[in-house]
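Omission of a single protein chain aside, the complex is shown with its protein chains in their original locations.
By letter and in written order, the chains are A and B; residue numbering begins at 1 in each of them.
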Amino acid sequence: MPKTGVGVTVIRKGAYSKVTGEAKYSDDFVLPSILTAKIVTSTQAHARIKKIDLSKALAQTGVKAILTGKDHSLLCGPIIKDRPPLAKEKVRYYGEPVALVVANSEYQAAHAASLIKVEYEALPAVLSPSEAIAPGATLLHENLGDYQIAVLDNYPKAKTNICGHIKIRKGDIGVLEDCDVVIEGHFSLPQSDHVAMEPRTARAKIDADENVFIKTSSQSPFEVKKMIAELFALDPGKVIVEVPFVGGGFGGKSAVQLETLALMASKAVGGAEVRITNSRENDFVSSPCRMGLEATIKLGATKEGLLKAAQMTYLVDTGAYSDIGPRLAKAVAVDCSGPYYIENIFCDSLCVYTNHPYVTAFRSFSHESSTFCIERMMDKLAHKLKIEPAELRRRNSLMPGFTSPTQVRITNSNFGDLLSCIDRVKELIGWNEGIYIDAGNDVVRAKGIACLWKTSNSPPDAHSSAFITFNQDGSVNLNCGCVECGPGMKTTAAQILSEKLQMDIKRVNVNMDVNTKYNPEHWKTVASMTTYMLGNAVLQAAEDAIRQLKSLAAVIIKCHPEDLEIGEERVYLKQDPTIFLPFAELVHGHRYPNGNSIEGPVLGRGSFIMSNIDLLDKETGKGKSGPAWTVGAQAVEIEFDKKEYTYRFLKAATVIDAGKVINPKIAEGLVKGGMCMGLGLGSREHFTYDQEGRFEDTSLRSYKVMHFGQTPQYLVSFVETPQIDAPYHARGIGEHGIIGIPAALANALSLAAQVEFDQFPITPELIWQLKTGGGV
Amino acid sequence: MLILDKKSVINLNVNDEEREVAVRPSDILLTTLREQLGLTGAKPGCLNGDCGACTVLLDGWPIKSCLMLTVEAIGKKITTVEGLKNAPIQKAFVEEFAYQCGYCTSGFIIVCHALKNIHPDATDIVIDDWLQSNICRCTSYEEIGKAVKAVLAGQYKSSPTPV
Partner (left out) sequence: MIPFDFEYYQPSTVAEAIDAFTMLDEKGKDPVYYGGGSELISMARLGNRNFGAVVDIKEIPECKVLGYANDNLHLGSALTLSEIIESKQFPLMEKSAGRIADHTMQCKITLGGNIAGTIIYREAVLPLLLTDSKITIASRRGVNDYWIRHLFHKRLNLQKGDFIVKVSIPQNLLQIPYFHIKKTTNEKIDYPLLTTAGLKTEGKLKIAFSGLKAYPFRDDDVEKVLNDEHLDFQERAQKIAIALSHDILNDLWGSAAYRKFVLVNTIENILQTMKDA
């Protein structure tokens, strides 16, 4: 039985290329002529560059060029143009690229790079956001006020380390002091890393006609094209970006960094093709990482547990350069209440420079961090009021008619059914069997819960597009610009098309790569917005194609196009399906028996642009930042050893309102992958620095991620409340598996250990420290 | 005594074929396989032996080709993922959705394939031991576990062409 459409599990497009080793990622294209560039990175967190000695390196065989900050005056950044691709005069983070060696072979580049000596004069390092905003703090960017700002709605504060500030002023904060109960919490979350299995890589060349070709492991080929064209003052039509398979992104590959360096290198060698690939160490530290967060939250509630007012200050540690940091700060503010109704909110979300590696988008775009804070607060409130934690969340759920922090009105379509998610996750995890169970022998089992929500924070004009063409046998080709980096968006798009055309998915071909020359533009493959944006564009393109098919068929069958329907690669008369024309006789036009031909080929064209997305009001934050939210509930059960302070994962459950699950097996796998990443974040992943902000270690030897055999039993379920404006009502779910897991884990451990965990990762040593004070 | 004091042409047995490569003694096997033989299935993930994306088989046993000199492979049999023709584990990975981005997949498939050959009755503990050598950042490992257990239980047989 051929598989068609949405709501069915179909084998992913490109599956066999991945299990046979055939799938090509950006650095798999081996070329004898390609040059290699290697970066030399800063060993200081904050310092003036006194001298760079290139003499030995330049003398090495095969070295074609060496670039430093002196060789360019570029400033990059999607929001604030504050980052030189190679450090100029000053380094602001450990690992910042300081020099770029271009050589005939990788060996020669590495050898020459090892001979470059840099002399630094250390400057005081600013190592936390609160330190950065304290009076008299050392400034990272003395010229902040002079930087070009690429957007209308970011307001950095000159002569400070604050590069963005979003305010939420909703209702009357005076209500807070009149609440029956007020609780306060302080949270401190360190930076961590994406650790995509494929380190970042890019290559660039300039041909004789001055076309610039860039091949890169990127989630944002069209953003690369735009940024490169702007930065190097190039005609965008002559910038061609290619993205083959990408070995994981998680947001880290949505930023533009190595592409700039690759092109600078290529320019320095007369346009020859140059590749630059991160070592794992550089991927950790030189390329952008996940944000850190400090937060102070005050919640006021009635004695029945109904939230009435919130006062919050968030400091986003954006590291040495802003990149997308100001948008992360915005995302924190937009969803700061969690999926709960709070009538009065006073929130300041600041984006702050520190001498840490700079940050970019990371799976769930700040929500994994801000959710940790609000969900820990909910548990504190539940504990204070002696209300059952799941029940407290139920009572406060946003409902249609209520408003979000930025005063968007909630509807069933834009929010979904949080209550069902909570109820179902309780069932999955066995919540009613008890959330604290003493199992004897110093062993305790505990469960923690957290709710999640997320809307997107794309530019208000984010857009997508799709083209459809047909083959002579009636099978269809989908031409789209989303990247295949893991979540299977190509398959999702193909399934949507297969549903609309009522065609066997095997007869729907889709390009697995992206080439900005041939594929129509798609904003970026991020934000869990691809299904929504590209899916809608695909539907429009399909409708366009169907109109053409019906119009042509109507002429031949001699009927009205409205009397026609499509299915099984035929256009048929509704009232008598035995009268039909196969696609194969229409898609390239129709040829009559006497040879005369009419109307074709059929070409489907679809566009989508975000609608009614606002720039937030500067003073109140009022505005709509995304089309809808995806909500869900998660729970974690752990087994805790009260004597040794160690723990292990037993179960982790997630229920998400997916609107419509397009491919059950893909959806489940995606959510579980996010949950696994969340457990890693909550239990072991973080950057560690010495007192001067230098990294102690930048390898997978010390930065541990989850491994096989350490994970719990995963339980995933979906609820389906339609999002009316989404293709087949499907909400975005790609990132969401991670969002509430660190919080649910911390809630479970706080209960088990009877200690408040307001930070992560929660290691056995941390538990021991908080329980015993840290001495023996 | 074998002595290689400069870049030399040597023979390697790769996927049951004798292949000639030109290597310096300091070249690592991963680079030689990828850049001289075009066998890019094995991937660089960390070059430090921590992630397993570079895993190949040496005389049937899994090793991390990023931490092996090419010259050490003289006289040994190397198997890369390209040398597996429709192995049961490949079909299992497709049908169990045991991959997402696919970058770690070659490494996992090699380890699972070796496990099936060397320990066809592997217990869960042995499976855990072997598979802890590889990192997957996209999945939760659950599908990978299902795939390898299904293959050990004989559920997937070789098939001529992918459907």
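Convention: contacts are C-beta pairs under 8 Å (C-beta built on N, C-alpha and C of every residue); 3 or more make two chains touch, one makes a residue touch a chain.
What you see is a predicted model, and the numbers here were worked out from it, not measured in a lab.
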{"item": "Touching the absent chain when the full complex is considered, from B:Y99, B:W130 or B:Y156", "value": "B:W130"}
{"item": "Which residue of A:N143, A:T620, A:S702 or A:Q754 touches the chain not shown here", "value": "A:S702"}
{"item": "Which of A:E391, A:E644 or A:D725 contacts the chain that the document leaves out", "value": "A:E644"}
{"item": "Missing-partner contacts on subunit A, residue numbers", "value": "106-107, 110-111, 113-114, 281, 643-644, 683-684, 688, 696-697, 701-702, 704, 707, 709-710, 763-765, 768-769, 772, 774-776"}
{"item": "Missing-partner contacts on subunit B, residue numbers", "value": "1-6, 24-28, 31, 47-49, 52, 55, 58, 61-64, 66-69, 71-72, 111, 129-130, 132-134"}
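What we mean here is this: only the chains that are shown with their structure count from here on.
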{"item": "Chain centre separation in whole Å, for subunit B relative to subunit A (CA means)", "value": "30"}
{"item": "Sites on subunit B touched by subunit A in the complex", "value": "24, 31, 34-35, 38-48, 50-51, 53, 80-82, 84, 90, 93-95, 97, 99-106, 109, 127-129, 131-132, 134-145, 162"}
{"item": "In the complex with subunit B, residue positions of subunit A that touch it", "value": "11-12, 14-25, 27-28, 30, 106-107, 194-199, 245-250, 277, 279-280, 484-488, 665-666, 669-670, 672-673, 675-677, 699-701, 705-709, 711, 714"}
